[in-house]
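Handing you this structure, nothing more for now.
Excluded from the complex is one protein chain; the other protein chains are retained at their positions.
Chain naming follows the written order as A and B, and within any one chain the residues start at number 1.
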Amino acid sequence: MPLARGAAVADNMGAEESRMRQHHDMGGLPGGPVARQEHDYALWEKRVDALMVLLSQRQLLRVDELRRNIEALAPDAYDKMSYYERWISAITHTLLQRGVVTSDELGRAMAAVEAREAGR
Amino acid sequence: MSAVEPRFAPGARVRVRRADPPGHIRTPWYIRGHSGEIERVCGAFPNPEELAYNRPGLPAQPLYRVRFRQRELWPDYAGAAADTIEVEIYQHWLEPAR
Partner (left out) sequence: MSSDVHTHDPAHDHRHGHAHPPHEEASERLSYYQVMEIAVRELLIAKNVFTADDVRRAVEAMDARDPAQGARVVARAWTDPAFKARLLADGRAAVRELGYDMATFHLLVVENTATLHNLIVCTLCSCYPRMLLGLPPDWYKSRAYRSRAVREPRAVLKEFGTVLGDDVELRVHDSTADMRYLVLPERPAGTEGWSEERLAALVSRDSMIGVTRCRV
């Protein structure tokens, strides 16, 4: 039976071997009931989606880079973050990797947003 | 766009290589090491493992839909014998099944 990251498992032919399953690669793992309640997407979430679409259209990001950066999140971060939190984190990391933005620019811009909020 | 030639035709029996490399991998863990049958050739696409690092991913890899029997995948599968699962897999993950 497939287990989580790093566990040794017996394969179908009975031989023990150590296997490594990445955290996001969850097909076949045990799970609870499918929670059916849905939420209306908040405007900030739709804007994250729009950001992905606009950046892809301008070839500043590939969906594959987005996915890789999501998959690179630490397992507890992956589980705790909401879907669009993972997306905005991954979009930002991709832009950093591509050199479209720098950490310095981001840090200053985020601090400015925080200050603007605090001033309200 | 340069592309690798398809090795497999619909109906061919193939095995998914058993490997767990790091990086951006689109071959789900649960089918690695398992055998199935080519349902169709989807065409050739740049390799997402490379696209994930903003590299071109060329030559393009043939992509296949491979059909597996659920009872062969899961020892405790609780469904009908005819139940199947189809997964899109890139050629470099496939080898002929013995």
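Note that a contact is a pair of C-beta atoms (placed from the backbone, for glycine too) under 8 Å apart; a residue touches a chain by one contact, two chains touch by 3 or more.
What you see is a predicted model; the values in this text were computed from it and never measured.
Where subunit A meets the omitted chain, the residues involved are 24-44, 46-51, 53-55, 58, 60, 67, 70, 79, 81, 83-85, 88-89, 91-92, 95, 100-101, 105-106, 109-110, 112-114, 117, 120. Within the complete assembly, residues 26-28, 30, 42-43, 45, 48, 63, 65, 70, 73-74, 77-80, 82-90 of subunit B touch the chain that is not shown.
We adopt the following convention: only the chains that are shown with their structure count from here on.
Averaging Cα coordinates per chain places subunit A and subunit B 24 Å apart.
Residue ranges on subunit B touching subunit A, taken from their complex, read 18, 20, 23-25, 28-30, 33-34, 48, 51-54, 73-76.
Taken together, the subunit A residues at the contact with subunit B in this complex read 1-2, 11-12, 19-22, 25, 27-28, 62, 64-65, 67-68, 71, 97-98.
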